[in-house]
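Every protein chain of the complex appears in place save one, which is left out.
Here is chain A:
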Amino acid sequence: MDGYDATVRLGAINLKHGRAADFDSASPDVSVSSPVTRQKAAAAKQFIENHYKNYLQGLQDRKDRRRALQRKVQESQISAEEQEEMMRNLERRETEYMRLQRRKIGMDDFEQLTVIGKGAFGEVRLCRAKGTGEIFAMKKLKKSEMLSRGQVEHVRSERNLLAEVDSRCIVKLHYSFQDSDFLYLIMEYLPGGDIMTLLMREDILSEDVARFYIAESILAIHSIHQHNYVHRDIKPDNLILDKNGHLKLSDFGLCKPLDDKYSSILLENEDLTGQESTSETEAYSVSPWLMPKERLQQWKRNRRALAYSTVGTLDYMAPEVLLKKGYGIECDWWSLGAIMYEMLIGYPPFCSDDPRMACRKIVNWKTCLKFPDEPKISAEAKDLICRLLCDVDSRLGTRGVEEIKAHPWFKGIQWDMLYESEAAYKPTVTGDLDTQNFEKFPEVDGPPSVTASVGPWRKMLTSKDNNFIGYTFKKSDILKSLESSDADIRVNGSLKTPSLITLLGQIDLQDTVIPESEQKPEA
(Lines give C-alpha, C1' and ligand atoms only; values in the text may rest on other atoms or scores of the structure.)
Protein backbone atom coordinates (compact mmCIF):
# COMPACT_ATOMS: atom_id res chain seq x y z
CA MET A 1 0.00 0.00 0.00
CA ASP A 2 1.34 3.39 -0.93
CA GLY A 3 2.63 5.43 1.96
CA TYR A 4 2.08 2.68 4.50
CA ASP A 5 5.24 1.76 6.29
CA ALA A 6 5.26 -0.66 9.19
CA THR A 7 8.15 -1.07 11.53
CA VAL A 8 8.92 -4.69 12.29
CA ARG A 9 9.50 -5.21 15.97
CA LEU A 10 12.95 -6.51 16.65
CA GLY A 11 13.24 -9.47 18.96
CA ALA A 12 14.92 -8.87 22.29
CA ILE A 13 18.58 -9.79 22.39
CA ASN A 14 19.62 -11.99 25.27
CA LEU A 15 23.10 -10.77 26.02
CA LYS A 16 23.69 -13.21 28.83
CA HIS A 17 23.96 -16.04 26.35
CA GLY A 18 26.49 -14.23 24.22
CA ARG A 19 24.14 -13.68 21.34
CA ALA A 20 24.67 -9.94 21.20
CA ALA A 21 24.45 -8.39 17.78
CA ASP A 22 27.90 -8.08 16.30
CA PHE A 23 28.71 -6.29 13.10
CA ASP A 24 31.13 -9.06 12.27
CA SER A 25 28.40 -11.63 12.02
CA ALA A 26 25.18 -9.71 11.58
CA SER A 27 22.48 -11.45 9.63
CA PRO A 28 20.96 -9.74 6.60
CA ASP A 29 18.74 -6.84 7.56
CA VAL A 30 15.09 -7.83 7.58
CA SER A 31 13.53 -4.88 9.34
CA VAL A 32 12.42 -1.58 7.91
CA SER A 33 12.73 1.82 9.45
CA SER A 34 10.00 4.31 10.19
CA PRO A 35 9.53 7.53 8.22
CA VAL A 36 10.74 9.47 11.25
CA THR A 37 13.97 7.49 11.33
CA ARG A 38 14.54 7.95 7.62
CA GLN A 39 13.92 11.66 8.01
CA LYS A 40 16.44 11.86 10.82
CA ALA A 41 18.94 9.90 8.76
CA ALA A 42 18.52 12.22 5.78
CA ALA A 43 19.02 15.25 8.00
CA ALA A 44 22.03 13.68 9.69
CA LYS A 45 23.65 12.89 6.37
CA GLN A 46 23.15 16.41 5.13
CA PHE A 47 24.46 17.83 8.40
CA ILE A 48 27.62 15.75 8.14
CA GLU A 49 28.19 16.49 4.46
CA ASN A 50 27.76 20.20 5.09
CA HIS A 51 30.07 20.00 8.06
CA TYR A 52 32.97 18.43 6.19
CA LYS A 53 32.52 20.71 3.22
CA ASN A 54 32.71 23.76 5.46
CA TYR A 55 35.38 22.31 7.74
CA LEU A 56 37.82 21.48 4.96
CA GLN A 57 37.08 24.71 3.12
CA GLY A 58 37.70 26.62 6.32
CA LEU A 59 41.09 25.02 6.78
CA GLN A 60 42.00 25.77 3.18
CA ASP A 61 40.90 29.39 3.54
CA ARG A 62 43.03 29.68 6.64
CA LYS A 63 46.09 28.39 4.81
CA ASP A 64 45.40 30.82 1.99
CA ARG A 65 45.18 33.76 4.38
CA ARG A 66 48.45 32.82 6.02
CA ARG A 67 50.22 32.31 2.71
CA ALA A 68 48.88 35.60 1.36
CA LEU A 69 50.13 37.48 4.40
CA GLN A 70 53.54 35.80 4.21
CA ARG A 71 53.83 36.81 0.57
CA LYS A 72 52.77 40.34 1.40
CA VAL A 73 55.26 40.85 4.22
CA GLN A 74 58.09 39.41 2.16
CA GLU A 75 57.39 41.82 -0.67
CA SER A 76 57.19 44.80 1.63
CA GLN A 77 60.20 46.61 3.07
CA ILE A 78 59.42 46.24 6.74
CA SER A 79 61.67 44.99 9.48
CA ALA A 80 61.78 41.37 10.61
CA GLU A 81 60.28 42.47 13.90
CA GLU A 82 57.32 44.07 12.15
CA GLN A 83 56.88 40.97 9.99
CA GLU A 84 56.78 38.83 13.10
CA GLU A 85 54.23 41.17 14.64
CA MET A 86 51.94 40.91 11.63
CA MET A 87 52.09 37.12 11.65
CA ARG A 88 51.30 37.00 15.36
CA ASN A 89 48.42 39.38 14.77
CA LEU A 90 46.93 37.06 12.15
CA GLU A 91 47.41 34.06 14.40
CA ARG A 92 45.63 35.77 17.28
CA ARG A 93 42.69 36.63 15.04
CA GLU A 94 42.49 33.10 13.73
CA THR A 95 42.39 31.80 17.30
CA GLU A 96 39.65 34.27 18.21
CA TYR A 97 37.72 33.29 15.10
CA MET A 98 38.01 29.63 16.04
CA ARG A 99 36.62 30.35 19.47
CA LEU A 100 33.70 32.20 17.96
CA GLN A 101 33.02 29.12 15.84
CA ARG A 102 31.97 27.06 18.83
CA ARG A 103 29.87 29.69 20.54
CA LYS A 104 26.21 28.92 20.76
CA ILE A 105 23.99 31.55 19.23
CA GLY A 106 20.52 32.23 20.55
CA MET A 107 17.92 34.89 21.08
CA ASP A 108 19.78 36.22 24.10
CA ASP A 109 22.47 37.47 21.76
CA PHE A 110 20.16 39.85 19.92
CA GLU A 111 18.20 42.94 20.79
CA GLN A 112 14.98 43.02 18.80
CA LEU A 113 14.12 46.28 17.06
CA THR A 114 11.68 47.43 14.38
CA VAL A 115 9.37 45.05 12.54
CA ILE A 116 9.97 45.41 8.79
CA GLY A 117 7.92 42.50 7.50
CA LYS A 118 5.04 40.42 8.74
CA GLY A 119 3.21 37.48 7.25
CA ALA A 120 1.37 34.27 7.87
CA PHE A 121 4.43 32.31 8.86
CA GLY A 122 6.14 34.86 11.04
CA GLU A 123 7.89 38.16 10.80
CA VAL A 124 11.09 39.91 9.86
CA ARG A 125 12.54 42.54 12.10
CA LEU A 126 15.63 44.58 12.64
CA CYS A 127 17.85 43.34 15.41
CA ARG A 128 21.17 44.29 16.93
CA ALA A 129 23.82 41.84 18.06
CA LYS A 130 24.55 42.59 21.70
CA GLY A 131 28.20 43.28 22.28
CA THR A 132 29.19 44.09 18.72
CA GLY A 133 26.24 46.33 17.91
CA GLU A 134 26.02 44.94 14.40
CA ILE A 135 22.61 45.28 12.73
CA PHE A 136 20.90 42.29 11.13
CA ALA A 137 17.50 41.30 9.83
CA MET A 138 15.97 38.54 11.93
CA LYS A 139 13.52 36.31 10.11
CA LYS A 140 11.45 34.46 12.65
CA LEU A 141 9.24 31.59 11.53
CA LYS A 142 6.60 29.83 13.59
CA LYS A 143 7.29 26.12 13.70
CA SER A 144 3.63 25.30 14.17
CA GLU A 145 2.72 27.22 11.02
CA MET A 146 5.51 25.57 9.08
CA LEU A 147 4.24 22.15 10.08
CA SER A 148 0.53 22.75 9.63
CA ARG A 149 0.96 24.33 6.20
CA GLY A 150 3.42 21.82 4.84
CA GLN A 151 6.22 24.35 4.72
CA VAL A 152 8.93 22.31 6.37
CA GLU A 153 10.76 21.53 3.16
CA HIS A 154 10.57 25.16 2.10
CA VAL A 155 12.17 26.30 5.33
CA ARG A 156 14.89 23.73 5.01
CA SER A 157 15.60 24.65 1.42
CA GLU A 158 15.86 28.34 2.24
CA ARG A 159 18.27 27.76 5.09
CA ASN A 160 20.31 25.29 3.05
CA LEU A 161 20.64 27.58 0.08
CA LEU A 162 21.56 30.60 2.18
CA ALA A 163 24.15 28.57 4.06
CA GLU A 164 25.60 27.10 0.89
CA VAL A 165 25.63 29.98 -1.57
CA ASP A 166 28.05 32.77 -0.75
CA SER A 167 27.50 35.46 -3.32
CA ARG A 168 27.26 39.21 -3.39
CA CYS A 169 24.00 38.79 -5.32
CA ILE A 170 22.32 36.84 -2.52
CA VAL A 171 21.30 38.13 0.89
CA LYS A 172 23.84 36.80 3.36
CA LEU A 173 22.88 34.39 6.13
CA HIS A 174 24.93 34.84 9.29
CA TYR A 175 23.26 32.51 11.78
CA SER A 176 20.33 30.19 12.05
CA PHE A 177 19.02 28.61 15.22
CA GLN A 178 15.78 27.57 16.85
CA ASP A 179 13.89 27.32 20.07
CA SER A 180 10.80 25.30 20.87
CA ASP A 181 8.43 27.58 18.96
CA PHE A 182 10.42 29.38 16.29
CA LEU A 183 13.09 29.06 13.68
CA TYR A 184 15.39 32.04 13.30
CA LEU A 185 17.40 33.24 10.34
CA ILE A 186 19.79 36.07 11.15
CA MET A 187 20.49 37.71 7.84
CA GLU A 188 22.22 40.72 6.42
CA TYR A 189 20.02 43.81 6.67
CA LEU A 190 19.40 45.51 3.34
CA PRO A 191 17.98 48.94 4.16
CA GLY A 192 17.14 49.94 0.60
CA GLY A 193 13.80 48.15 0.58
CA ASP A 194 12.65 45.88 -2.21
CA ILE A 195 11.82 46.34 -5.87
CA MET A 196 8.12 46.14 -5.04
CA THR A 197 8.48 49.23 -2.88
CA LEU A 198 10.38 50.95 -5.66
CA LEU A 199 7.67 50.12 -8.19
CA MET A 200 4.90 51.23 -5.86
CA ARG A 201 6.69 54.54 -5.43
CA GLU A 202 7.84 55.16 -9.00
CA ASP A 203 5.00 53.47 -10.89
CA ILE A 204 7.20 52.77 -13.90
CA LEU A 205 10.96 52.80 -14.35
CA SER A 206 12.94 54.27 -17.18
CA GLU A 207 14.54 51.72 -19.46
CA ASP A 208 17.98 52.61 -18.09
CA VAL A 209 16.94 51.94 -14.51
CA ALA A 210 15.03 48.82 -15.49
CA ARG A 211 17.97 47.57 -17.55
CA PHE A 212 20.30 47.92 -14.58
CA TYR A 213 18.06 45.96 -12.22
CA ILE A 214 17.13 43.28 -14.72
CA ALA A 215 20.84 42.82 -15.38
CA GLU A 216 21.66 42.50 -11.67
CA SER A 217 18.71 40.13 -11.30
CA ILE A 218 20.18 37.95 -14.04
CA LEU A 219 23.47 37.69 -12.15
CA ALA A 220 21.63 36.90 -8.92
CA ILE A 221 19.41 34.24 -10.46
CA HIS A 222 22.36 32.71 -12.26
CA SER A 223 24.31 32.46 -9.01
CA ILE A 224 21.70 30.18 -7.47
CA HIS A 225 21.31 28.20 -10.70
CA GLN A 226 25.03 27.50 -10.56
CA HIS A 227 24.38 25.73 -7.27
CA ASN A 228 21.62 23.61 -8.81
CA TYR A 229 18.84 25.52 -7.12
CA VAL A 230 15.67 26.74 -8.78
CA HIS A 231 13.98 29.64 -7.07
CA ARG A 232 10.51 29.17 -8.64
CA ASP A 233 9.05 32.24 -6.98
CA ILE A 234 11.04 35.24 -8.07
CA LYS A 235 9.02 38.41 -7.72
CA PRO A 236 9.63 42.07 -6.91
CA ASP A 237 9.37 41.59 -3.15
CA ASN A 238 12.19 39.03 -3.25
CA LEU A 239 14.55 41.50 -4.92
CA ILE A 240 16.02 43.65 -2.16
CA LEU A 241 18.27 46.69 -2.36
CA ASP A 242 21.25 47.42 -0.18
CA LYS A 243 22.02 50.92 1.02
CA ASN A 244 23.83 51.71 -2.22
CA GLY A 245 20.98 50.52 -4.39
CA HIS A 246 22.48 47.22 -5.51
CA LEU A 247 20.13 44.29 -5.75
CA LYS A 248 20.22 41.03 -3.83
CA LEU A 249 17.99 38.01 -4.14
CA SER A 250 16.17 36.86 -1.03
CA ASP A 251 13.28 34.79 0.31
CA PHE A 252 13.94 31.28 -0.92
CA GLY A 253 10.94 29.67 0.67
CA LEU A 254 10.05 27.72 -2.45
CA CYS A 255 13.62 27.27 -3.56
CA LYS A 256 14.74 23.71 -3.93
CA PRO A 257 17.49 21.63 -5.49
CA LEU A 258 16.66 20.52 -9.01
CA ASP A 259 16.25 16.88 -8.07
CA ASP A 260 13.64 17.41 -5.39
CA LYS A 261 10.22 15.97 -5.91
CA TYR A 262 7.64 18.49 -6.93
CA SER A 263 5.21 19.60 -4.27
CA SER A 264 1.68 20.78 -4.81
CA ILE A 265 0.59 24.37 -4.56
CA LEU A 266 -2.60 26.32 -4.98
CA LEU A 267 -5.01 25.15 -7.67
CA GLU A 268 -3.99 21.54 -7.24
CA ASN A 269 -7.44 20.31 -8.15
CA GLU A 270 -8.34 22.89 -10.74
CA ASP A 271 -8.24 21.96 -14.37
CA LEU A 272 -6.48 24.83 -16.07
CA THR A 273 -6.49 23.27 -19.50
CA GLY A 274 -10.21 22.61 -19.92
CA GLN A 275 -12.01 23.20 -23.18
CA GLU A 276 -12.21 26.91 -23.83
CA SER A 277 -15.55 28.35 -24.75
CA THR A 278 -15.88 31.45 -26.84
CA SER A 279 -16.85 33.58 -23.86
CA GLU A 280 -13.96 32.24 -21.81
CA THR A 281 -11.58 33.08 -24.61
CA GLU A 282 -12.86 36.60 -24.58
CA ALA A 283 -12.44 36.74 -20.82
CA TYR A 284 -8.82 35.67 -21.13
CA SER A 285 -8.17 38.31 -23.71
CA VAL A 286 -9.00 41.12 -21.32
CA SER A 287 -5.62 42.66 -20.59
CA PRO A 288 -4.63 44.37 -17.35
CA TRP A 289 -4.39 47.74 -18.98
CA LEU A 290 -8.01 47.47 -19.95
CA MET A 291 -8.98 47.19 -16.30
CA PRO A 292 -10.74 50.26 -14.99
CA LYS A 293 -8.19 52.66 -13.57
CA GLU A 294 -9.72 52.46 -10.12
CA ARG A 295 -9.46 48.66 -10.04
CA LEU A 296 -5.83 48.82 -11.08
CA GLN A 297 -5.04 51.29 -8.33
CA GLN A 298 -6.84 49.07 -5.84
CA TRP A 299 -4.84 46.09 -7.06
CA LYS A 300 -1.61 47.97 -6.47
CA ARG A 301 -2.65 48.96 -2.97
CA ASN A 302 -3.51 45.36 -2.14
CA ARG A 303 -0.38 43.77 -3.54
CA ARG A 304 1.69 44.13 -0.37
CA ALA A 305 -0.98 42.47 1.74
CA LEU A 306 -1.31 39.70 -0.82
CA ALA A 307 2.44 39.12 -0.77
CA TYR A 308 2.28 38.46 2.97
CA SER A 309 -0.71 36.17 2.84
CA THR A 310 -0.46 32.42 2.80
CA VAL A 311 -1.40 32.40 -0.85
CA GLY A 312 1.16 34.97 -1.85
CA THR A 313 1.15 36.25 -5.37
CA LEU A 314 1.39 33.91 -8.32
CA ASP A 315 1.53 36.64 -10.95
CA TYR A 316 5.16 35.98 -11.79
CA MET A 317 5.10 32.19 -11.71
CA ALA A 318 5.92 30.30 -14.89
CA PRO A 319 3.13 28.29 -16.54
CA GLU A 320 5.02 25.02 -16.24
CA VAL A 321 5.23 25.54 -12.47
CA LEU A 322 1.52 26.27 -12.22
CA LEU A 323 0.64 23.30 -14.42
CA LYS A 324 2.91 21.09 -12.31
CA LYS A 325 4.71 19.81 -15.33
CA GLY A 326 8.38 19.12 -15.04
CA TYR A 327 10.30 22.34 -14.79
CA GLY A 328 13.88 23.49 -14.56
CA ILE A 329 15.86 26.66 -14.10
CA GLU A 330 14.03 28.20 -17.07
CA CYS A 331 11.01 28.94 -14.90
CA ASP A 332 13.02 31.65 -13.14
CA TRP A 333 13.68 33.43 -16.43
CA TRP A 334 9.95 33.59 -17.08
CA SER A 335 9.51 35.32 -13.73
CA LEU A 336 12.19 37.79 -14.71
CA GLY A 337 10.29 38.56 -17.92
CA ALA A 338 7.13 39.29 -15.93
CA ILE A 339 9.05 41.60 -13.62
CA MET A 340 10.61 43.41 -16.57
CA TYR A 341 7.16 43.92 -18.08
CA GLU A 342 5.97 45.43 -14.81
CA MET A 343 8.98 47.71 -14.49
CA LEU A 344 8.32 49.22 -17.90
CA ILE A 345 4.51 49.04 -18.15
CA GLY A 346 3.56 49.57 -14.51
CA TYR A 347 1.79 46.32 -13.66
CA PRO A 348 2.42 42.59 -14.21
CA PRO A 349 1.39 41.19 -17.60
CA PHE A 350 -1.11 38.73 -16.09
CA CYS A 351 -2.31 40.46 -12.99
CA SER A 352 -5.82 40.06 -11.66
CA ASP A 353 -7.77 40.59 -8.46
CA ASP A 354 -8.48 36.89 -8.49
CA PRO A 355 -5.43 34.62 -8.13
CA ARG A 356 -7.20 31.93 -10.13
CA MET A 357 -7.79 34.35 -12.96
CA ALA A 358 -4.13 35.34 -12.86
CA CYS A 359 -3.20 31.68 -13.20
CA ARG A 360 -5.56 31.20 -16.11
CA LYS A 361 -4.01 34.16 -17.85
CA ILE A 362 -0.52 32.83 -17.32
CA VAL A 363 -1.40 29.39 -18.62
CA ASN A 364 -3.06 31.04 -21.63
CA TRP A 365 -0.24 33.50 -22.11
CA LYS A 366 -0.33 33.17 -25.88
CA THR A 367 -3.73 34.85 -25.89
CA CYS A 368 -3.31 37.09 -22.87
CA LEU A 369 0.14 38.62 -23.28
CA LYS A 370 -0.44 42.06 -24.73
CA PHE A 371 1.25 45.43 -24.64
CA PRO A 372 -0.73 48.65 -24.17
CA ASP A 373 -0.21 51.62 -26.47
CA GLU A 374 1.07 53.63 -23.51
CA PRO A 375 3.60 53.80 -22.02
CA LYS A 376 5.83 53.33 -25.01
CA ILE A 377 8.77 50.97 -24.73
CA SER A 378 11.58 50.23 -27.14
CA ALA A 379 11.35 47.44 -29.69
CA GLU A 380 14.30 45.70 -28.04
CA ALA A 381 12.63 45.73 -24.63
CA LYS A 382 9.42 44.33 -26.05
CA ASP A 383 11.37 41.67 -27.91
CA LEU A 384 13.23 40.59 -24.78
CA ILE A 385 10.02 40.35 -22.76
CA CYS A 386 8.43 38.21 -25.48
CA ARG A 387 11.47 35.93 -25.52
CA LEU A 388 11.21 35.40 -21.77
CA LEU A 389 7.42 35.04 -21.55
CA CYS A 390 7.10 32.14 -23.96
CA ASP A 391 7.38 28.37 -24.26
CA VAL A 392 10.26 26.78 -22.42
CA ASP A 393 11.76 25.46 -25.64
CA SER A 394 12.16 28.88 -27.19
CA ARG A 395 12.69 30.84 -23.97
CA LEU A 396 15.95 32.73 -23.59
CA GLY A 397 18.08 31.19 -20.86
CA THR A 398 17.05 27.64 -21.58
CA ARG A 399 20.40 27.09 -23.27
CA GLY A 400 22.36 29.16 -20.79
CA VAL A 401 22.42 32.60 -19.24
CA GLU A 402 24.73 33.94 -21.95
CA GLU A 403 21.95 34.05 -24.51
CA ILE A 404 20.02 36.44 -22.28
CA LYS A 405 23.06 38.61 -21.69
CA ALA A 406 23.64 38.77 -25.44
CA HIS A 407 20.23 40.28 -26.14
CA PRO A 408 20.43 43.73 -27.81
CA TRP A 409 18.52 45.41 -24.97
CA PHE A 410 21.56 44.86 -22.75
CA LYS A 411 23.92 46.55 -25.18
CA GLY A 412 26.39 48.56 -23.16
CA ILE A 413 26.00 46.56 -19.94
CA GLN A 414 29.37 45.78 -18.35
CA TRP A 415 28.37 42.53 -16.68
CA ASP A 416 31.57 42.13 -14.68
CA MET A 417 31.37 45.63 -13.26
CA LEU A 418 27.68 45.89 -12.37
CA TYR A 419 28.07 45.53 -8.62
CA GLU A 420 31.11 47.82 -8.58
CA SER A 421 29.41 50.54 -10.60
CA GLU A 422 27.05 53.15 -9.28
CA ALA A 423 23.52 51.80 -8.99
CA ALA A 424 20.81 53.17 -11.23
CA TYR A 425 18.76 54.12 -8.20
CA LYS A 426 20.05 55.35 -4.87
CA PRO A 427 17.67 54.61 -2.01
CA THR A 428 17.35 57.13 0.79
CA VAL A 429 18.92 55.60 3.88
CA THR A 430 19.60 57.58 7.04
CA GLY A 431 21.75 55.66 9.48
CA ASP A 432 22.10 51.96 10.25
CA LEU A 433 18.67 51.64 11.84
CA ASP A 434 16.75 53.33 9.06
CA THR A 435 13.64 51.40 7.97
CA GLN A 436 11.91 54.06 5.92
CA ASN A 437 12.07 51.89 2.82
CA PHE A 438 9.94 49.24 4.49
CA GLU A 439 6.30 49.25 5.36
CA LYS A 440 5.36 50.31 8.86
CA PHE A 441 3.93 47.65 11.15
CA PRO A 442 2.25 48.24 14.50
CA GLU A 443 4.22 46.91 17.42
CA VAL A 444 2.67 44.16 19.45
CA ASP A 445 1.36 45.43 22.77
CA GLY A 446 3.02 43.78 25.71
CA PRO A 447 4.93 40.52 25.81
CA PRO A 448 3.61 37.37 24.13
CA SER A 449 1.28 35.38 26.33
CA VAL A 450 3.46 32.31 25.94
CA THR A 451 7.22 32.55 25.93
CA ALA A 452 9.30 30.15 23.89
CA SER A 453 11.50 27.74 25.74
CA VAL A 454 14.93 26.50 24.79
CA GLY A 455 15.45 22.88 25.67
CA PRO A 456 18.81 21.23 26.13
CA TRP A 457 20.81 22.49 23.20
CA ARG A 458 21.65 19.15 21.67
CA LYS A 459 18.03 18.07 21.64
CA MET A 460 17.32 21.05 19.45
CA LEU A 461 19.89 19.52 17.17
CA THR A 462 18.30 16.11 17.02
CA SER A 463 15.35 14.44 18.59
CA LYS A 464 13.01 17.15 19.78
CA ASP A 465 12.02 18.47 16.37
CA ASN A 466 12.66 15.90 13.70
CA ASN A 467 11.58 18.33 11.05
CA PHE A 468 14.23 20.89 11.88
CA ILE A 469 17.29 18.75 12.50
CA GLY A 470 20.54 20.47 11.74
CA TYR A 471 18.98 23.90 11.46
CA THR A 472 21.74 25.67 13.38
CA PHE A 473 24.24 27.50 11.23
CA LYS A 474 26.96 30.01 11.88
CA LYS A 475 29.05 31.94 9.42
CA SER A 476 31.51 34.44 10.77
CA ASP A 477 33.18 36.86 8.44
CA ILE A 478 36.80 36.72 9.52
CA LEU A 479 37.86 38.86 6.58
CA LYS A 480 35.88 41.78 7.94
CA SER A 481 37.84 41.76 11.18
CA LEU A 482 41.09 41.26 9.28
CA GLU A 483 40.52 44.34 7.16
CA SER A 484 41.35 46.62 10.06
CA SER A 485 44.73 45.01 10.47
CA ASP A 486 45.96 47.28 13.24
CA ALA A 487 42.78 47.36 15.27
CA ASP A 488 42.59 45.25 18.39
CA ILE A 489 39.44 43.29 19.03
CA ARG A 490 37.98 44.60 22.23
CA VAL A 491 37.83 41.74 24.68
CA ASN A 492 35.43 43.65 26.86
CA GLY A 493 33.12 44.12 23.94
CA SER A 494 32.82 40.45 23.14
CA LEU A 495 29.43 38.86 23.18
CA LYS A 496 28.17 37.41 26.40
CA THR A 497 27.65 33.76 25.62
CA PRO A 498 24.55 31.87 26.65
CA SER A 499 25.18 29.34 29.37
CA LEU A 500 23.16 26.18 29.73
CA ILE A 501 21.14 27.88 32.45
CA THR A 502 20.30 30.71 30.09
CA LEU A 503 19.31 28.27 27.39
CA LEU A 504 17.08 26.39 29.79
CA GLY A 505 15.53 29.56 31.12
CA GLN A 506 12.84 31.75 29.67
CA ILE A 507 13.53 34.01 26.73
CA ASP A 508 12.36 37.57 27.08
CA LEU A 509 10.62 38.28 23.79
CA GLN A 510 9.43 41.74 24.68
CA ASP A 511 9.88 44.20 21.88
CA THR A 512 12.57 46.78 22.27
CA VAL A 513 11.93 50.02 20.48
CA ILE A 514 14.64 52.61 20.26
CA PRO A 515 13.22 56.11 20.73
CA GLU A 516 13.42 58.21 17.60
CA SER A 517 15.83 60.63 19.22
CA GLU A 518 18.37 57.91 19.87
CA GLN A 519 18.78 57.08 16.21
CA LYS A 520 21.90 58.81 15.05
CA PRO A 521 22.09 60.26 11.57
CA GLU A 522 24.71 58.81 9.28
CA ALA A 523 28.05 60.57 9.66
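Details
Throughout what follows, a contact is a pair of C-beta atoms (placed from the backbone, for glycine too) under 8 Å apart; a residue touches a chain by one contact, two chains touch by 3 or more; residues count from 1.
The criterion applied here is as follows: contacts and distances are computed from a predicted model.
Comparing "Synaptobrevin domain-containing protein", "MOB kinase activator-like 1A", "Small ribosomal subunit protein uS3c" or "Cullin-2" against the UniProt entry of the hidden chain yields the protein name "MOB kinase activator-like 1A". Mapped onto chain A, the footprint of the missing chain covers residues 7, 10, 12-13, 15, 18, 20-26, 28-29, 31-34, 36-38, 40-41, 43-45, 47-49, 51-53, 55-56, 59, 62-63, 66, 87-88, 90-91, 94-96, 98-104, 456-458, 461-463, 469-470, 489, 491, 494, 496-497, 499-500, 503.
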